[in-house]
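One structure is given below, represented as structure tokens, and several questions about it will come after.
Of the protein chains in this complex, all but one are displayed in their positions.
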Amino acid sequence: MNTPPPLLTLRGITKSFPGVLANDRVDLDVHRGEVHAIVGENGAGKSTLMKILYGFHRPDAGEIELDGRPIRLDTPHAARRCGIGMVFQELVQVPALTVVENIALFLPDLPVVVDGAAIATRIRETAERYGLAVPPAAPLWQLSVGEQQRVEIVKLLLADARILILDEPTRSLAPHEVDGLFRIFANLRRDGYAIVFIAHKLREVLACADRVTVLRRGVVAGSLRRDEATAAMLVSLMFGALVAEPVPRATTTARPGTAPILQLERVSVPPLGHGPGLAEIDLAIRPHEILGVAGVAGNGQRELGDVILGLEPCRRGTKFLGGEDATRWPVAKMRAHGVVFIPEDARRLAAVGGLTVLENLALGDTRRYARAGGFAIDWDAARADLDRALERLGVSIASPDRPIDALSGGNVQRVILARELARDPRLIVAFYPMRGLDVRSAMAARALLLRARDAGAGVLLISEDLDELFALSDRLIVLFRGRIVGSGVPAPPGGRPGELALDEVGYLMTGAERRARG
Amino acid sequence: MAPLIRSLLSGSIVSGTPLLYATLAELLSERAGVVNLGLEGVMLVGAVVGFIATVHTGSATAGLVAAGLAGGLFNLVFAFVVVSRRANQLAAGLTLMFCGVGLSALMGARYVGSQIVGLPELRVPLLADLPILGPALFVHDALVYAAVPVAAGAWWVLFRTRWGLSVRAVGENPVAAFAAGKDPRMVHYQVLFLAGVLGGVAGAHLSLAVARTWAEWMTAGRGFIAVALVIFSRWHPLRALAGALLFGGAISLQLQMQALGVPLSPFLLDMLPYVLSLAVLAVWGGRARHAVPASLGRVFQGTQ
Partner (left out) sequence: MADASLLRDSRLDALGRLAAPLGRFAALLTIALALFAAVLVLFGRNPLRAYADIFSSTLGSAYGVSETLVKMTPLILTALAAAVPSRIWLINVGGEGQLFVGALCATWAAIHLDGLPSFLLLTIMAALGFLGGGLWAAIAGGLRAGGWVSETISTLLMNYVAILLVNFLVFGPWKDPDGVNYPQTVEFAAGAILPMLGGTRVHLGLVFALVATIVCAFLLARTRWGLEVRAIGGNAEAARRNGIPIERYVLVTMLIGGGLAGLAGMAEVSAIQGRLRPSLSPGYGYSGFLISWMAGGHPAGIVAAAFVLAVITAGGDILQMTQALPGSVVNILMAVVLFVVLARQAGRP
């Protein structure tokens, strides 16, 4: 065994935030020409570790060596001087500026007067070498997530980074875009770049990484070479004793004959801002049914959800709720008729931070608790409802009179779930409901959705996670650029006509032609 | 008819010039993501300092330099409060306006009614002799002639230089700018100083070239009109040129109609620039949304 010394070495990195020990004596070696995956549950300390590497956080203890020499990474600037670059989960770019300007901003050798044409040429050269196609003159907001990511990588390469850190790079990419990204990784590896990336999907990790390091609660649970690692080993390292219980495959109880709860007929919304709008959407959701919506983020999902909730007016077409024409109903009326909303991020889209848990509950339906024509609020009734709703979920919240801000993200989501499901919904609009939840919370939320469906609700489930959609949906539609480009019953590969297979959905999501059936 | 057109055109240019400098000042700050409602105060301080310096030195050029410096330094007070202390920009801006109103009144109290020569009018040889257009366009003070180059220069700096790129990046996404190794706070300080200089010059043009005297609160809301003009010009220096001329025209029209004895209350005519601002904003506002520097939106929504 004659392994060269590592390019980058971390020893005993420790970082704590108030109340959390995010990284506890973490050791990590990164070699030249290595693709190194970091995996772990939410809150395992992956992001913190990456941010330390990039100089965003300063570790409380520990040493970092580059080529055997100790270095200090106190600022992102210092990290960049050491050739360490990072592609963030929320891309830190400037949407209003062009690709050239975004990259120019980052160049260490930028002259006082900017020569856009020269930079564009440099971008093209680097892009061609590694298969990173980007349009230099376009403003960034016009680019897809995949393209923006490629811009970030070009940026780092032009700024002479040798070590590239990527925080969940595959999160909003379609399957074939993921393959493209991994090919780029391979090209970069060939030229000696080191790549460190955070990943959530083990399939992807096993497909492209040379080495996998598993973090659990801030500690390195293990670090395996690709040829040593199996999915089962990684799972047991990530979760310890917890064995992921499989969610039973959804079996629909909807009878085809029943009248739909919600029906959209040729609904169109003009494109607004950066969104694609909606074009000629026809869909129906029946009781006892989960309708999954697949698509790459930004292909009309937000508009679809907003149109159904009444947040966005349908410019053309009609919307029926329980047989009534609800095209022009405002949100309040939709909600009064049993439509509820479960957001991706309850803290941002459903809960009001400064208000107490109880006040947040009352907000779900202020009219219901109003007394004396609105001059008073019946808090006792609200409290009783809250207790009942939480009991049904099997959760308890210590004090409903504290601001909801004081609860953890998972608990906020639970309170909002309790509030929304307590209203005996006829229709649930769930918008990336599992995003950002850890495995345990996500499983609980899935079970709740299934239970609500079995109780007779119709569910619109919007998600990017195909595995999740396939596990839960009774029927599936695929959105691309505001249109429904495919629909059917989700099925394993090679299913019958009228059924959708996973890989096929992946292609539809990205506008590729539906492949001929073999 | 010819003399009317001549004086209307000439008047639009003269009234539009301080508006243009003020608009460019606000435009720069807003491009960097800072709304400065205190521009009114900065202009007043520039106007009074420029005037006092001119009275004492006898040189309007010295007055202009003093006004620019005073405006820049005064705006640094605002910069300290909003950048280093991260106070609310709108409240701090209004406070700066009050401070400027009071400070300029205190400084200028002894100079009310003083006489100065003011900025000299420069005749452009040959062109000034053209009929109608000659006297309207080519007999003005140096600040008027400098207006177009300054606006073009502002465009060049913002869109063609490294510094301009970091200004825009900071205004759009300070986190991204920070990640790219820029220090948003340093950029803010630089921009706000420069904006203060421009605001001071704008005020000085009022006291040294237009009115040639000092009066309390002589800016009469021009600082606020400039804020509206920035939105009107959709954060673009060259469009600001057109906007300033249009609004200068509205002010000039009012003066002309009064001079002609049109039987319309001067107070109703005085409303013109303000109502015009509102109307223009209402028409453009919806469309301008996309051009708003992103971090500015957060100021107006109160999340910053």
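Order as written gives the chain letters A and B; numbering starts at 1 within each chain.
In this section, a contact is a pair of C-beta atoms (placed from the backbone, for glycine too) under 8 Å apart; a residue touches a chain by one contact, two chains touch by 3 or more.
All of these numbers come straight from a predicted model, not from anything done at the bench.
Participant: Thinking of the complex as a whole, which visible chains are touched by the chain that is not shown?
Facilitator: A, B
Participant: Sort through A:A332, A:A381, A:A406 or A:A447 and give me the one touching the missing partner chain.
Facilitator: Considering all chains, including the one not shown, the answer is A:A332.
Participant: From the list A:M233, A:I377 or A:L393, which touches the chain that is not on show?
Facilitator: A:I377
Participant: Looking at the whole complex, which of B:L8, B:V55, B:V101 or B:V175 touches the chain that is not displayed?
Facilitator: The one listed residue touching the chain not shown is B:V101.
Participant: Which is it among B:V201, B:V227 or B:A250 that touches the chain not included here?
Facilitator: B:V227
Participant: Looking beyond the chains shown, say which of B:L9, B:V34, B:V81 or B:A180 touches the absent one.
Facilitator: Answering carefully, the residue with contact to the hidden chain is B:V81.
Participant: Using the document's contact rule, name the residues of chain B that touch the chain not shown here.
Facilitator: 37, 77, 80-81, 85-88, 90-92, 94-96, 98-99, 101-103, 105-107, 109, 216-217, 220-221, 224-225, 227-228, 231, 265, 267-268, 270-271, 274-275, 277-278, 281-282, 285-286, 289, 300-304
Participant: Using the touch rule from the top, list residues of chain A that touch the missing partner.
Facilitator: That gives, for chain A, the contact residues 309, 311, 330-336, 341, 343, 348-355, 359, 362-364, 366-367, 369-370, 374-377.
The criterion applied here is as follows: only the chains that are shown with their structure count from here on.
Participant: So how far apart, in whole Å, are chain A and chain B when each is placed at the average of its C-alpha atoms?
Facilitator: Computed from C-alpha means, the inter-chain centre distance equals 46 Å.
Participant: Which chain B residues qualify as touching chain A in the complex?
Facilitator: Its residues touching chain A are 160-163, 165-166, 168-169, 172-173, 175-182, 290, 293-294.
Participant: Show me the residue ranges of chain A that touch chain B in the complex, using the header's touch definition.
Facilitator: 76-77, 80, 88, 92-97, 101, 104-106, 108, 110-114, 273
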